[in-house]
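Of the protein chains in this complex, one is absent; all others appear in place.
Read from first to last, the chains carry the letters A and B; within each, the first residue is number 1.
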Amino acid sequence: MTKNSANLRVRLPALIFALEVMIIVLYAVFVTYDDHTNALLQTNMTKPMENAVYQDYPFFADIQMMIFIGFGCLLSFFQRYGFGGMVFNFLTATFAIQWAILIQGFFHFYYDGKIHLGVINLINAEFACAVVLISFGAVLGKTSPVQLLVSLFEILFEVCKSCSYLKINDAGGSILIHVFACYFGLGVTFILYRPSLNDGHSKECTSYQSDMLSVLGTLFLWVFWPSFNCALTLRGDDQHRAILHTFIGLSASTLTAFALSAMLNKNGKLSMADVQNVTLAGGVTVGASVDMMITPAAAYALGMLGCTACMLGYKYLSPFLARRLRVQDQCGIHNLHGLTGLISTVAAIYPQLAELQELIPGLKAGLGRTAKEQALYQLAALGSTIALAAVGGMLTGLLLKLPYLASPSDEFCFDDELFFNVPADYNQAPVLLYCATNWNTIALFYVVQHGAVTNTGWELSIHLLSTSVCFA
Amino acid sequence: MTKNSANLRVRLPALIFALEVMIIVLYAVFVTYDDHTNALLQTNMTKPMENAVYQDYPFFADIQMMIFIGFGCLLSFFQRYGFGGMVFNFLTATFAIQWAILIQGFFHFYYDGKIHLGVINLINAEFACAVVLISFGAVLGKTSPVQLLVSLFEILFEVCKSCSYLKINDAGGSILIHVFACYFGLGVTFILYRPSLNDGHSKECTSYQSDMLSVLGTLFLWVFWPSFNCALTLRGDDQHRAILHTFIGLSASTLTAFALSAMLNKNGKLSMADVQNVTLAGGVTVGASVDMMITPAAAYALGMLGCTACMLGYKYLSPFLARRLRVQDQCGIHNLHGLTGLISTVAAIYPQLAELQELIPGLKAGLGRTAKEQALYQLAALGSTIALAAVGGMLTGLLLKLPYLASPSDEFCFDDELFFNVPADYNQAPVLLYCATNWNTIALFYVVQHGAVTNTGWELSIHLLSTSVCFA
Partner (left out) sequence: MTKNSANLRVRLPALIFALEVMIIVLYAVFVTYDDHTNALLQTNMTKPMENAVYQDYPFFADIQMMIFIGFGCLLSFFQRYGFGGMVFNFLTATFAIQWAILIQGFFHFYYDGKIHLGVINLINAEFACAVVLISFGAVLGKTSPVQLLVSLFEILFEVCKSCSYLKINDAGGSILIHVFACYFGLGVTFILYRPSLNDGHSKECTSYQSDMLSVLGTLFLWVFWPSFNCALTLRGDDQHRAILHTFIGLSASTLTAFALSAMLNKNGKLSMADVQNVTLAGGVTVGASVDMMITPAAAYALGMLGCTACMLGYKYLSPFLARRLRVQDQCGIHNLHGLTGLISTVAAIYPQLAELQELIPGLKAGLGRTAKEQALYQLAALGSTIALAAVGGMLTGLLLKLPYLASPSDEFCFDDELFFNVPADYNQAPVLLYCATNWNTIALFYVVQHGAVTNTGWELSIHLLSTSVCFA
């Protein structure tokens, strides 16, 4: 079943070891401790419990749960790609965070010739990692781990973007994370378009257990999203508002998702894919204004609005993008991150105007902008983010088309057997035994059933087992 | 397979949108920020790290994990009702918390014409939500999501109860949450009695995977129960004792549950249902005295005692209630929450007397009661809670019997296919192929097996596939 062109035996270790050598050399030369991790900088006056780790580590751990457990389970919704979903998420996230520590370290934590490291760096790296994982969703099941590791270039793009001369307000990362990740991922999948997948793929289905595990992932993301949205906001009432608004937004989008799912399905039944994805829309939509005084009712409204856009996207926009624009968005990231991120960014303009005018006018004086100018900068940042992301995504897509990156063929998409040793029950479609008999002779056959039984029959392969058997 | 009377396509969206409109209007008119979330109330003297969010959010997140992940997994023990268990728990909990924020807001957080909102409100709402979810257990698999949303009336009852003029000591919510939820749920299930379910239902069974996921839910509840029991106790040593006692109580009930499970099963084997439910009894039983100086040994004893009562309830009381009193307690909430809650409340009377007499006599002076009077009030509170809960439950049950609430028929209880689009493997009972042959003619049949094979045979449906097949 393995095809040589997808064999990882040399390529994956070679790539990983090369990257690790590069990383460890960079660590050895450039990475040292920051003020909160360096024992030499602690004095008799230092109060141990005031170390930044006690403020940072809880949020860091919550986001780790989202990244490795929440995302890992969520992405394992395919019947035969559970290993790929959960485990390639593990690999990609691990590498993305390592690389982000270095890149963000050079751009944001670099002084005295060294990158200074503490848990706060890890939190920032988690946000960069989130960009990668969201984009990953667009090509889930259609790439190899070698291709995924090459995604490091995405982080370079992401960090450059975050250094943009445009100063923007984006506490929950709606522009920098969700919008960028979405259009980057769409850029990649546009280049990696597979025409034969447009009519579906036999393995592009879920199983009862995979749906259960996937919605469990949704619940982890849902529960800890407030930590994600507040981790990089100002301590104190800003973080408190961020937590509150995220909870309200998610809560509203959850109810709305159930309503729309029943409403838009012809038979009035709920769809697990909607519960797995659309319920989360509120967390993205409140993102850009999550620490502002937008009022709880506004957070609720954003949740409902983002959810509606996300659901309509799943039902109508994604099929259109796949059929007409050659954009096969596997997990529907454009709905959950793109549309909602756009709404979030636009919705944040007004509260920002209000904040600038009413709250603490003197605070923004240094930037010398009027409220209108700030709004224009916000929209300009949005537009340039989308453009940069799409271009970056397409360039990365071209890179991923290089040979020797172990890209799966169409037939082996969404199939764990390509890259994993699978257990015996992986292919254990019910094996059906039948016999044909004539007088005393009995011919015993076994028939392997592939796929579910339908009215027109089902795909079988027939194998002769023996030509005589004893009656027990 | 769908029956029109259970079609959600209009009813669920209509109900949800109506509720959401009501909620968002109430939020817009009445809900604002409290002292810790209002940026306008922060001054130069405010210390950001002293914001209440840093004390409240960790407990809030732990309880979220219990509610959405722990309860969600625990309730997915039915072989064919995993979606319903986990996802309807998600929906119900989301709505219950939203509604509780408003109701409790009006009763407890209302001043200057507004409900003042912070994470502390969310914690209180989680407790009200727990009441709803516990009751939900009594009717698991036998209601529609429309009926579940109507459970909001339960919260009205619960909050009214908590405003009772009887002042009682109940840190872990043993009376207000467990006892009330239990008898409310029993009241509901009494009215919604389904005679045909008394001999069991073909889908009222577990699968290997559903048992695994359910016990995983148990473990989440077990690990975070200390956070639940301490979240609303006084900060400092009270919270520390609450955590300690909860851990000890759960630990004791876990060992006892294993012992009793092996002892009370005829074949000496352990029952997964016991591990999923009875191990948790200790967390409830320490509840009413969890922050008092009861001694660690007393917490241990309460764990053993509550577990024993819970197990005996599962083995002997629940079948009796179902057969003789028309109370079909699906998840055995009377054992895990009712009996244990009663023991907890009664057991708390003595320590309370001791506290009043020895610890800080002057503290309770304002209430002007003697110790005996306090004990009588405790018992009166217990009795009135049970009465109010049972009556409230029965009234809610009557409400749920109204038409147009999409109630499942007996045949479609415990069946995800009624309300969800299910994956292809949902009905994939092993398909058995056989043939009958005479001379050269072979008739090929496929037979769908329903349920497990037993000595008397098994339920089959036989379908003719074709009348000739080639030998391979």
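Going forward, contacts are C-beta pairs under 8 Å (C-beta built on N, C-alpha and C of every residue); 3 or more make two chains touch, one makes a residue touch a chain.
Everything quoted here is computed from the prediction, not taken from an experiment.
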One chain isn't shown here. Among B:Tyr81, B:Trp222 or B:Phe420, which residue touches it? B:Trp222
Specify the residue from the set A:Ile97, A:Cys230, A:Ala257 or A:Leu405 that touches the hidden chain. A:Ile97
Interface with the undisplayed chain - residues on subunit B: 55, 58, 62, 79, 205-212, 215-216, 219-220, 222-224, 226-227, 234-241, 243-244, 247, 251-252, 254-256, 258-260, 262-263, 265, 267-272, 275, 279, 293, 295-297, 300-301, 304, 359, 430, 432-438, 443, 445, 447, 449, 451-453, 457, 462-464
When the complex is taken as a whole, what residues of subunit A touch the one chain not shown? 2, 7-10, 12-13, 16-17, 19-20, 23-24, 27-28, 31-33, 36-42, 46-49, 51-54, 57-58, 61, 64-65, 68-69, 72-73, 76, 82-83, 86-87, 90-91, 94-95, 97-98, 117-119, 122, 145, 209, 213, 419-426, 428, 430-435, 437, 439, 442, 444, 446, 448, 465-466, 471-472
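Here is the rule we go by: only the chains that are shown with their structure count from here on.
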Would you mind pulling out the distance in Å between where the CA atoms of subunit A average out and where those of subunit B do? 31
